[in-house]
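Of the protein chains in this complex, one is absent; all others appear in place.
For chain A:
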Amino acid sequence: MKTSLFRPFAAALLLATPMFFASCSDDSDPEPEDDNEFITTIRYKLTPTSGTGQAVTAEWKDLDGAGGAAPTITGLALAPNTSYTGTISFLDETKTPADDITEEVREENYEHLVIYTPNPATGLMNITRTDKDKNNLEVGLTTNVQTGTTNSGNLTIQLRHQPGTKNGTAAPGSDDANVTFPVTLR
């Protein structure tokens, strides 16, 4: 009779013991993250259709994502008063082989818009989008570029993700990418 009094408590204490002898099922190491949706690299390739300029590719690359090491940026050196055709590509180079995000954007081009903003707005370059989605709205994966005569400036490229809200303007959605390249004309 006397011992039965303490039995439930003894059971509770016994159950508490694993805690003090916590065997480690917890010594695994983190595995490399497989961050879907990661864009590490943006390439904008311009091929001249007139004049004597060379094909050039601008590249913006940040392999370790937000924070960490600084990005590497290769700007555009273009010929003045020249026409180019442009193609843009978005890559995830943390994967081997690199993951081509451009394909995903093309598949869902009715939710995406690429915006090209030269600075200064006039005199540096004039960019027009040449591709359209199923709703007859521009996409911007392919472009025509006409350079001007200004010596230098910047080009900002934004990939807008606008699920369900795309209306041809920049406002809806949010930036999946937003990078700025230096541009020189000579």
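Simple rule for what comes next: contacts are C-beta pairs under 8 Å (C-beta built on N, C-alpha and C of every residue); 3 or more make two chains touch, one makes a residue touch a chain; residues count from 1.
Following the convention adopted for this analysis, contacts and distances are computed from a predicted model.
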Could you tell me which of "Heme exporter protein D", "ABC transporter permease", "TonB-dependent receptor" or "Cysteine desulfurase" is the UniProt name of the chain missing from the displayed complex? "TonB-dependent receptor"
Can you work out which residue in A:47, A:74 or A:94 touches the chain that's missing from view? A:94
Option from A:44, A:60, A:84 or A:181 whose C-beta touches the chain left out: A:60
Considering the whole complex, not just the chains shown, which residues of chain A touch the missing one? 1-2, 4-6, 8-9, 11-13, 15-16, 18-20, 22, 24, 26, 28-37, 39-42, 60, 62-71, 93-94, 96, 101, 103-105, 107-108, 111, 158, 161, 163-165, 171-179
